[in-house]
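A short worksheet on the structure shown next.
Excluded from the complex is one protein chain; the other protein chains are retained at their positions.
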Amino acid sequence: MKKLVNDPATVVADALRGVAAAHPELRVDHGNRIVYRGDAPVAGKVGLVSGGGSGHEPLHAGFVGPGMLDAACAGEVFTSPVPDQIVAATTAVDGGAGVLHIVKNYTGDVLNFEMAAEIAAAETGVQVAAVVTDDDVAVQDSLYTAGRRGVGVTVLLEKIAGAAAEQGRGLDEVAEVARRVNGNGRSMGLALTSCTVPAAGRPTFQLADDEIEVGIGIHGEPGRHRRPMAPARELAAQLVEPVLADLDFTGGDGVICFLNGMGGTPLIELYLMFAEVRALLDAAGVRVARSLVGPYITSLEMAGCSLTLLRADDELIRLWDAPVRTPALRWGV
Amino acid sequence: MKKLVNDPATVVADALRGVAAAHPELRVDHGNRIVYRGDAPVAGKVGLVSGGGSGHEPLHAGFVGPGMLDAACAGEVFTSPVPDQIVAATTAVDGGAGVLHIVKNYTGDVLNFEMAAEIAAAETGVQVAAVVTDDDVAVQDSLYTAGRRGVGVTVLLEKIAGAAAEQGRGLDEVAEVARRVNGNGRSMGLALTSCTVPAAGRPTFQLADDEIEVGIGIHGEPGRHRRPMAPARELAAQLVEPVLADLDFTGGDGVICFLNGMGGTPLIELYLMFAEVRALLDAAGVRVARSLVGPYITSLEMAGCSLTLLRADDELIRLWDAPVRTPALRWGV
Amino acid sequence: MTDADVVDTAVLTAWVRHFARLVAEHAEELTALDAAIGDADHGTNMDRGLTAVVAALDGEPPAGAAALLKRVGMTLVSTVGGASGPLYGTAFLRMATAAGDRPALDPAGFAAALRAGLDGVAARGRAEPGDKTLCDAYAPAVDALDEALAAGRPLGEALVAAHAAAERGRDATTPMTARKGRASYLGERSAGHQDPGATSLALMFQAAAAAVR
Partner (left out) sequence: MTDADVVDTAVLTAWVRHFARLVAEHAEELTALDAAIGDADHGTNMDRGLTAVVAALDGEPPAGAAALLKRVGMTLVSTVGGASGPLYGTAFLRMATAAGDRPALDPAGFAAALRAGLDGVAARGRAEPGDKTLCDAYAPAVDALDEALAAGRPLGEALVAAHAAAERGRDATTPMTARKGRASYLGERSAGHQDPGATSLALMFQAAAAAVR
């Protein structure tokens, strides 16, 4: 394992020092491992708190700033943050209008945010609502399981809910917009290589030189199946088909199409894949209203990509286009 | 070799279709492999044309847009573009105020841009000036060799010269600002892994599991020496020391500090390295005025990073802060 | 360590310390199990949390059983993260509640506390038997414990039986298809792998048996 780290045990703390140094407009609580928007709490605005395991950068710290998150809680690599962090962030960003927790549907994240919400309810006066993302069509949905994973839609949701909060909407309304995003978003990913968790020191899974893993999540967990490597055109179909099979994306005001890099895939390959994805969507009669291409929700140095489609209405597109100023997404300001 | 491609021979053309699909605000000439700012030529503005081998994305196409480049010419992977492309771009972006060619100091780039300038002079009325970047301190400078490579400073130069052009300055002035950026910028890089040129099909060099290559360029060319892998803190010193030894970065209005990812290094590691770099700069009395952290001039999927410092005066910092709206750099608009 | 039929703070401390030692020894194995059907961090998570627990126990001695168990639970919740943090944390917090204000527990009281812990985990995790989680080791262990105590066997022996049952439960997770936790995302590919959480849970009973022997 060759990584630019000092010690596997201090990766997250060390990286947060870099975030603080690179982004003076943010405020970092190193003790609690929370990245705040510099002017938090914003009076009268619903506060947005997200967080999760580290190793998915820029998610979530890179999405802190006006128009998006108020705070991001960083857990250990691939391990959700603990309730203490979430409670601290929740209290700190409450501007009197309540706080929305944005949680990816992993047992760890759900349980830690749940405990945090219980503690916040018991010990602080802050009104908390939560939205859980579960957009990964690689996982079969069922009442009797943990359900689907939250992946790419989380990025779109944080942007869109952030815009709604910035407009001064109330907690219920922001939560409703957020749930609408999740309900209309679907994702599917594939990996060419595994990643190596620094503390584990070796790749989480092994892939042969002509094999890929389809239906991966964002934690180096194995996917749904393996298959032989194939040209980009065929791999694009492996992403597009299950997404389109799960939800009707034709008609309406079009989709927001997000092709995400898993961390180790260079941009030239992502753009190439995006061309193939677009060709397939065109052929399927899906109109792309907005596009996002880049590594935004990653899995350390994993090579691969994921596709997220969001069935957008006029309002969601307006919120998507609204100004945002964060390290990783910035426009309109 | 596992890559998200259809055919090694069509990588560049295929990726440009993705760029066009993802960025409707740009205009892509697929025949000539040129990415234009949508509103080019801008009357009365000096046109900025850059280009080079592909495989360094987002450089250069990701820097096309208001406040930065007017056109980027894409060569084959790691192969400079040909004069025809450069002549076509030059003619197309001329708004009557002349065109600046931004060229990285590689024999191929220099010769092709030189031939293009000769052709442009002979066959069009466009006034052309050129600036060549050569900031890589890994390479010994000498009158009798090809000199230093152009690496990270190219990104900063394209931004700053782009701002100067946007302000309506004349060709000589824009070229002067550009040369000032190059003269005050220095870079140094290291790699943890090689990259694989798609057409070659195998890694350009081989590194053992406990070895790194120091003093690399951006084409997978071997570096100046190999050394054992070490903690990030020590590796940061391998970048900072030769840069500081080459030019005095203390005093003045501080530096623009750019830590670049080589393509396969995840952001968490880059931020971690940035913290170490900042600590060393602080200790050396170098004041960081502005920071940029991310993969902006890459070498396919190579893991590693490079450091670029630019000794900035007040004017360069104002130009750096000026609005820019491109796929990869965006602020103030 | 002690032959006591009284589970006081010394026994509880010995138990938790021994659990921490066992987890440290098996951390790589737990992480490797998690790599196969999860995200390669269960050993690291539990080791980090129990190292913090040991440090917390090195401080001011807690006033009684409940205080000690609560300190363990809070520390786990605050330092482990992931699924196992809230789950193991809840187990110890529920044990603390069950202990009430008694300074020490008798065998039945300890067994009741452990069962309260299981109920807490099941409630928090919404897990049922057969879901391929740590409950699949925890449930048979407390059943075996109750049974042995009802049969009049001393606590030490009963905990040995509980540990054996936990290991059987752990082994039984191998063929299961996960329905909860990260492994459930694998669907049928999760079958054929031993559950990491059930594995660490068996270590918890191994430590208990050792501490009371």
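As written, the chain order gives the labels A, B and C, with residue 1 at the start of each chain.
As a convention for this text, contacts are C-beta pairs under 8 Å (C-beta built on N, C-alpha and C of every residue); 3 or more make two chains touch, one makes a residue touch a chain.
Computed from a prediction, not measured in an experiment: that's the story for all the values here.
**Q** So which shown chains sit in contact with the chain we cannot see?
**A** By the stated touch criterion, the chain not on view contacts B.
**Q** Touch as defined at the start, partner being the missing chain; which of B:75, B:242 or B:261 qualifies?
**A** B:75
**Q** Hey, which of B:27, B:179, B:224 or B:287 is the one touching the hidden chain?
**A** B:224
**Q** Would you indicate which residue among B:130, B:200, B:229 or B:247 is in contact with the undisplayed chain?
**A** Final answer for the missing-chain contact: B:200.
**Q** One chain is left out of this view; which of B:36, B:63 or B:106 touches it in the full complex?
**A** Within the whole complex, the residue contacting the unshown chain is B:106.
**Q** I need the residue numbers on chain B that touch the omitted chain, in ascending order.
**A** Residues in contact with the chain left out: 53, 75-84, 106-108, 111-112, 114-115, 136, 138-140, 144-146, 149, 197, 199-200, 204-205, 217, 219-222, 224-225.
The rule is simple: only the chains that are shown with their structure count from here on.
**Q** Connecting every touching chain pair, does the picture come out as line, ring, star, complete or other?
**A** The chain contacts form an open line.
**Q** If I average the Cα coordinates per chain and compare with the overall Cα mean, which chain comes out closest?
**A** Smallest offset from the overall C-alpha mean is found for A.
**Q** How big is the gap, in whole Å, between where the Cα atoms of chain A centre and where those of chain C centre?
**A** From the centre of chain A to the centre of chain C is 32 Å.
**Q** Per the centroid of Cα atoms for each chain, what is the distance between chain A and chain B, given in Å?
**A** Those two chain centres are 29 Å apart.
**Q** Using CA atom averages as chain centres, what separation in Å is found between chain B and chain C?
**A** Using C-alpha averages as centres, the distance is 55 Å.
**Q** If a residue has to touch 2 or more other chains to count, which residues of chain B qualify?
**A** none
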